[in-house]
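Every protein chain but one is kept in place in this view of the complex.
Labels run A and B following the written order; every chain starts at residue 1.
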(Lines give C-alpha, C1' and ligand atoms only; values in the text may rest on other atoms or scores of the structure.)
Protein backbone atom coordinates (compact mmCIF):
# COMPACT_ATOMS: atom_id res chain seq x y z
CA UNK A 1 0.00 0.00 0.00
CA UNK A 2 2.63 2.48 1.05
CA UNK A 3 4.93 1.31 -1.74
CA UNK A 4 2.18 1.69 -4.32
CA UNK A 5 1.66 5.23 -3.18
CA UNK A 6 5.38 5.90 -3.33
CA UNK A 7 5.51 4.64 -6.92
CA UNK A 8 2.59 6.86 -7.80
CA UNK A 9 4.22 9.87 -6.17
CA UNK A 10 7.47 9.12 -7.97
CA UNK A 11 5.64 9.09 -11.32
CA UNK A 12 3.91 12.38 -10.63
CA UNK A 13 7.13 13.95 -9.41
CA UNK A 14 8.93 12.79 -12.54
CA UNK A 15 6.23 14.49 -14.63
CA UNK A 16 6.74 17.75 -12.74
CA UNK A 17 10.54 17.51 -13.02
CA UNK A 18 10.28 16.90 -16.75
CA UNK A 19 8.02 19.89 -17.30
CA UNK A 20 10.29 22.15 -15.25
CA UNK A 21 13.41 20.83 -17.00
CA UNK A 22 11.93 21.69 -20.42
CA UNK A 23 10.85 25.14 -19.22
CA UNK A 24 14.43 25.67 -17.96
CA UNK A 25 15.97 24.39 -21.20
CA UNK A 26 13.90 26.73 -23.36
CA UNK A 27 14.52 29.63 -20.95
CA UNK A 28 18.25 29.11 -21.43
CA UNK A 29 18.05 29.89 -25.16
CA UNK A 30 17.91 33.69 -24.92
CA UNK A 31 20.83 34.06 -22.50
CA UNK A 32 22.93 31.62 -24.57
CA UNK A 33 22.41 33.29 -27.95
CA UNK A 34 22.48 36.88 -26.64
CA UNK A 35 25.75 36.32 -24.79
CA UNK A 36 27.36 34.56 -27.75
CA UNK A 37 27.56 31.07 -26.25
CA UNK A 38 27.08 29.43 -29.63
CA UNK A 39 28.09 25.95 -28.50
CA UNK A 40 25.75 26.05 -25.52
CA UNK A 41 22.90 27.14 -27.77
CA UNK A 42 23.67 24.48 -30.40
CA UNK A 43 23.78 21.73 -27.79
CA UNK A 44 20.22 22.44 -26.70
CA UNK A 45 19.45 20.28 -29.74
CA UNK A 46 20.17 16.58 -30.25
CA UNK A 47 23.16 15.72 -32.46
CA UNK A 48 20.89 15.65 -35.51
CA UNK A 49 18.40 18.25 -34.26
CA UNK A 50 16.82 20.67 -36.72
CA UNK A 51 15.97 24.38 -36.43
CA UNK A 52 13.40 25.11 -39.13
CA UNK A 53 13.34 28.92 -39.43
CA UNK A 54 10.82 29.25 -42.24
CA UNK A 55 12.64 29.92 -45.48
CA UNK A 56 15.54 31.75 -43.85
CA UNK A 57 17.57 28.70 -42.91
CA UNK A 58 17.26 25.16 -41.67
CA UNK A 59 20.46 24.25 -39.83
CA UNK A 60 20.69 20.64 -38.63
CA UNK A 61 23.19 19.32 -36.12
CA UNK A 62 25.50 21.05 -33.67
CA UNK A 63 28.03 22.31 -36.24
CA UNK A 64 25.48 24.02 -38.48
CA UNK A 65 23.63 25.45 -35.50
CA UNK A 66 26.79 26.81 -33.90
CA UNK A 67 27.89 28.21 -37.28
CA UNK A 68 24.61 30.11 -37.52
CA UNK A 69 25.15 31.67 -34.07
CA UNK A 70 28.81 32.39 -34.90
CA UNK A 71 27.80 33.81 -38.29
CA UNK A 72 27.78 37.40 -39.43
CA UNK A 73 24.05 38.03 -39.11
CA UNK A 74 23.67 36.79 -35.53
CA UNK A 75 26.95 38.36 -34.40
CA UNK A 76 25.97 41.75 -35.78
CA UNK A 77 22.58 41.50 -34.05
CA UNK A 78 24.11 40.86 -30.63
CA UNK A 79 26.92 43.37 -31.15
CA UNK A 80 24.24 46.04 -31.44
CA UNK A 81 22.49 44.95 -28.24
CA UNK A 82 19.75 42.33 -28.49
CA UNK A 83 17.40 40.27 -26.33
CA UNK A 84 15.82 37.00 -27.38
CA UNK A 85 12.72 36.37 -25.27
CA UNK A 86 10.79 33.08 -25.13
CA UNK A 87 7.34 33.13 -23.54
CA UNK A 88 6.43 30.47 -20.96
CA UNK A 89 6.02 27.31 -23.05
CA UNK A 90 3.00 25.01 -22.94
CA UNK A 91 4.74 21.69 -22.33
CA UNK A 92 3.22 18.27 -22.85
CA UNK A 93 5.38 15.33 -21.81
CA UNK A 94 4.62 11.82 -23.06
CA UNK A 95 7.19 9.41 -21.66
CA UNK A 96 10.53 10.14 -23.31
CA UNK A 97 9.09 12.61 -25.81
CA UNK A 98 7.60 16.03 -25.35
CA UNK A 99 6.22 18.98 -27.27
CA UNK A 100 6.30 22.64 -26.36
CA UNK A 101 4.55 25.66 -27.86
CA UNK A 102 5.49 29.29 -27.23
CA UNK A 103 6.06 32.69 -28.75
CA UNK A 104 9.52 34.11 -29.23
CA UNK A 105 10.63 37.71 -29.67
CA UNK A 106 13.81 39.49 -30.69
CA UNK A 107 14.36 43.00 -29.30
CA UNK A 108 17.11 45.14 -30.82
CA UNK A 109 18.62 48.32 -29.49
CA UNK A 110 17.78 51.46 -31.46
CA UNK A 111 18.82 55.09 -31.20
CA UNK A 112 16.33 55.36 -28.37
CA UNK A 113 15.13 52.27 -26.56
CA UNK A 114 14.56 48.92 -28.27
CA UNK A 115 12.50 47.83 -31.24
CA UNK A 116 10.64 44.53 -31.53
CA UNK A 117 12.35 43.18 -34.60
CA UNK A 118 10.71 39.75 -34.75
CA UNK A 119 7.76 37.96 -33.13
CA UNK A 120 7.33 34.29 -33.95
CA UNK A 121 5.31 31.16 -33.33
CA UNK A 122 7.29 28.14 -32.17
CA UNK A 123 6.73 24.44 -31.71
CA UNK A 124 9.46 22.23 -30.30
CA UNK A 125 9.62 18.45 -30.29
CA UNK A 126 11.96 17.20 -27.60
CA UNK A 127 13.37 13.87 -26.51
CA UNK A 128 14.84 12.64 -23.25
CA UNK A 129 18.55 11.85 -23.64
CA UNK A 130 21.22 10.74 -21.18
CA UNK A 131 22.14 14.42 -20.89
CA UNK A 132 18.58 15.53 -20.22
CA UNK A 133 15.89 16.88 -22.54
CA UNK A 134 17.09 18.02 -25.94
CA UNK A 135 15.38 19.57 -28.98
CA UNK A 136 14.81 17.29 -31.97
CA UNK A 137 13.08 19.96 -34.01
CA UNK A 138 12.21 23.59 -33.50
CA UNK A 139 9.69 24.99 -35.95
CA UNK A 140 9.68 28.80 -36.06
CA UNK A 141 7.44 31.03 -38.16
CA UNK A 142 7.21 34.82 -38.12
CA UNK A 143 3.76 35.94 -36.96
CA UNK A 144 2.70 37.69 -40.14
CA UNK A 145 -0.98 36.78 -39.94
CA UNK A 146 -0.66 33.85 -42.34
CA UNK A 147 -2.42 30.58 -41.48
CA UNK A 148 0.93 28.77 -41.73
CA UNK A 149 2.36 30.84 -38.89
CA UNK A 150 -0.80 30.74 -36.80
CA UNK A 151 -1.15 26.96 -37.14
CA UNK A 152 2.18 26.47 -35.38
CA UNK A 153 0.53 27.69 -32.17
CA UNK A 154 -2.50 25.38 -32.32
CA UNK A 155 -3.20 22.37 -30.13
CA UNK A 156 -1.45 23.43 -26.93
CA UNK A 157 -4.40 24.30 -24.73
CA UNK A 158 -7.39 22.48 -23.35
CA UNK A 159 -5.47 19.52 -22.06
CA UNK B 1 5.54 7.26 10.42
CA UNK B 2 6.34 6.44 6.80
CA UNK B 3 2.68 6.91 5.86
CA UNK B 4 2.58 10.28 7.54
CA UNK B 5 5.57 11.34 5.50
CA UNK B 6 3.99 10.04 2.33
CA UNK B 7 0.83 12.03 3.02
CA UNK B 8 2.93 15.12 3.63
CA UNK B 9 4.86 14.60 0.40
CA UNK B 10 1.61 14.05 -1.48
CA UNK B 11 0.27 17.38 -0.17
CA UNK B 12 3.42 19.26 -1.14
CA UNK B 13 3.48 17.60 -4.56
CA UNK B 14 -0.16 18.54 -5.12
CA UNK B 15 0.72 22.16 -4.35
CA UNK B 16 3.51 22.09 -6.93
CA UNK B 17 1.31 20.39 -9.53
CA UNK B 18 -1.42 22.99 -8.98
CA UNK B 19 0.97 25.89 -9.40
CA UNK B 20 2.46 24.40 -12.57
CA UNK B 21 -1.00 23.60 -13.96
CA UNK B 22 -2.09 27.22 -13.53
CA UNK B 23 1.15 28.52 -15.08
CA UNK B 24 0.50 26.16 -18.02
CA UNK B 25 -3.15 27.22 -18.33
CA UNK B 26 -2.30 30.91 -18.45
CA UNK B 27 0.61 30.24 -20.85
CA UNK B 28 -1.87 28.61 -23.23
CA UNK B 29 -3.84 31.83 -23.66
CA UNK B 30 -1.53 33.56 -26.16
CA UNK B 31 -1.15 30.58 -28.50
CA UNK B 32 -4.93 29.94 -28.39
CA UNK B 33 -6.03 33.49 -29.21
CA UNK B 34 -3.23 34.23 -31.70
CA UNK B 35 -3.91 31.06 -33.67
CA UNK B 36 -7.67 31.64 -33.68
CA UNK B 37 -8.67 28.75 -31.43
CA UNK B 38 -11.60 30.70 -30.00
CA UNK B 39 -13.25 27.71 -28.34
CA UNK B 40 -10.02 26.64 -26.66
CA UNK B 41 -9.52 30.18 -25.37
CA UNK B 42 -13.12 30.46 -24.14
CA UNK B 43 -12.93 27.16 -22.29
CA UNK B 44 -10.04 28.36 -20.17
CA UNK B 45 -12.89 29.94 -18.17
CA UNK B 46 -15.60 28.17 -16.18
CA UNK B 47 -19.06 28.00 -17.80
CA UNK B 48 -20.01 31.29 -16.12
CA UNK B 49 -16.52 32.78 -16.08
CA UNK B 50 -16.05 36.50 -16.64
CA UNK B 51 -13.42 38.48 -18.54
CA UNK B 52 -13.54 42.04 -17.21
CA UNK B 53 -11.62 44.13 -19.75
CA UNK B 54 -12.09 47.55 -18.19
CA UNK B 55 -14.86 49.36 -19.97
CA UNK B 56 -14.23 47.76 -23.34
CA UNK B 57 -16.24 44.60 -22.74
CA UNK B 58 -17.16 42.12 -20.08
CA UNK B 59 -18.02 38.82 -21.77
CA UNK B 60 -19.29 36.08 -19.46
CA UNK B 61 -19.57 32.42 -20.33
CA UNK B 62 -18.12 30.37 -23.18
CA UNK B 63 -20.43 31.69 -25.92
CA UNK B 64 -19.73 35.36 -25.26
CA UNK B 65 -16.02 34.71 -24.83
CA UNK B 66 -15.77 32.70 -28.07
CA UNK B 67 -17.83 35.37 -29.86
CA UNK B 68 -15.33 37.99 -28.77
CA UNK B 69 -12.42 35.98 -30.19
CA UNK B 70 -14.39 35.22 -33.36
CA UNK B 71 -15.41 38.87 -33.63
CA UNK B 72 -14.21 41.45 -36.10
CA UNK B 73 -11.78 43.27 -33.79
CA UNK B 74 -9.86 40.21 -32.62
CA UNK B 75 -9.88 38.58 -36.07
CA UNK B 76 -8.47 41.71 -37.69
CA UNK B 77 -5.76 41.88 -35.04
CA UNK B 78 -4.57 38.33 -35.66
CA UNK B 79 -4.94 38.63 -39.45
CA UNK B 80 -2.34 41.38 -39.31
CA UNK B 81 0.09 39.31 -37.23
CA UNK B 82 -0.14 39.51 -33.46
CA UNK B 83 1.37 38.02 -30.32
CA UNK B 84 -0.35 37.96 -26.93
CA UNK B 85 2.27 37.54 -24.21
CA UNK B 86 1.51 36.75 -20.56
CA UNK B 87 4.34 37.21 -18.05
CA UNK B 88 5.07 34.46 -15.53
CA UNK B 89 2.15 34.66 -13.10
CA UNK B 90 2.47 34.90 -9.33
CA UNK B 91 0.21 32.02 -8.32
CA UNK B 92 -1.26 31.46 -4.86
CA UNK B 93 -3.23 28.26 -4.41
CA UNK B 94 -5.61 27.85 -1.48
CA UNK B 95 -7.26 24.44 -1.68
CA UNK B 96 -9.64 24.45 -4.64
CA UNK B 97 -9.26 28.16 -5.31
CA UNK B 98 -6.33 30.19 -6.57
CA UNK B 99 -5.33 33.66 -7.61
CA UNK B 100 -2.75 34.72 -10.15
CA UNK B 101 -1.25 38.11 -10.97
CA UNK B 102 0.69 38.96 -14.12
CA UNK B 103 1.24 41.45 -16.90
CA UNK B 104 -0.04 40.88 -20.40
CA UNK B 105 1.08 42.43 -23.66
CA UNK B 106 -0.21 42.55 -27.21
CA UNK B 107 2.36 42.96 -29.98
CA UNK B 108 1.14 43.84 -33.49
CA UNK B 109 3.02 43.69 -36.75
CA UNK B 110 3.81 47.05 -38.30
CA UNK B 111 5.46 48.14 -41.55
CA UNK B 112 8.76 47.34 -39.88
CA UNK B 113 8.89 45.06 -36.86
CA UNK B 114 6.19 44.97 -34.20
CA UNK B 115 4.64 47.59 -31.97
CA UNK B 116 3.56 47.09 -28.36
CA UNK B 117 -0.11 47.90 -28.74
CA UNK B 118 -1.27 47.13 -25.21
CA UNK B 119 0.32 46.45 -21.80
CA UNK B 120 -2.02 45.49 -18.98
CA UNK B 121 -2.30 44.47 -15.36
CA UNK B 122 -4.16 41.21 -14.71
CA UNK B 123 -5.60 39.36 -11.78
CA UNK B 124 -7.22 35.97 -12.24
CA UNK B 125 -9.34 34.04 -9.77
CA UNK B 126 -9.40 30.35 -10.57
CA UNK B 127 -11.17 27.29 -9.30
CA UNK B 128 -10.39 23.60 -9.49
CA UNK B 129 -12.93 21.76 -11.67
CA UNK B 130 -13.23 18.16 -12.80
CA UNK B 131 -11.47 19.28 -16.00
CA UNK B 132 -8.64 21.00 -14.15
CA UNK B 133 -8.10 24.62 -13.15
CA UNK B 134 -10.38 27.13 -14.86
CA UNK B 135 -10.72 30.92 -14.71
CA UNK B 136 -13.68 32.29 -12.78
CA UNK B 137 -12.75 35.91 -13.38
CA UNK B 138 -10.00 37.71 -15.21
CA UNK B 139 -9.63 41.36 -14.37
CA UNK B 140 -7.61 43.28 -16.98
CA UNK B 141 -6.69 46.96 -16.90
CA UNK B 142 -4.47 48.88 -19.31
CA UNK B 143 -1.35 50.18 -17.55
CA UNK B 144 -2.02 53.88 -18.02
CA UNK B 145 -0.53 55.01 -14.70
CA UNK B 146 -3.92 55.22 -12.98
CA UNK B 147 -4.24 53.84 -9.44
CA UNK B 148 -7.08 51.58 -10.64
CA UNK B 149 -4.75 49.81 -13.06
CA UNK B 150 -1.83 49.69 -10.65
CA UNK B 151 -3.94 48.27 -7.82
CA UNK B 152 -4.69 45.17 -9.90
CA UNK B 153 -1.04 44.17 -9.47
CA UNK B 154 -0.89 44.58 -5.69
CA UNK B 155 -0.70 41.84 -3.08
CA UNK B 156 1.15 39.17 -5.04
CA UNK B 157 4.57 39.34 -3.43
CA UNK B 158 5.97 38.89 0.02
CA UNK B 159 4.28 35.60 0.69
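Going forward, a residue touches a chain if its C-beta (ideal position, glycine included) is under 8 Å from a C-beta of that chain, and two chains touch if they have at least 3 such contacts.
Being a predicted model, the structure only gives us computed values, none of them experimental.
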Taking the entire complex into account, which one of A:17, A:48 or A:96 touches the absent chain? A:17
Chain A positions in touch with the non-displayed chain are 2-3, 6, 9-10, 13, 16-17, 20, 23-32, 34-37, 40-41, 43-44, 78-83, 85-86, 88, 107, 109, 113-116
Hidden partner chain, residues of chain B it touches: 2, 5-6, 9, 12-13, 16, 19-20, 87-91, 101-103, 105, 115-119, 121, 142-145, 149-154, 156-158
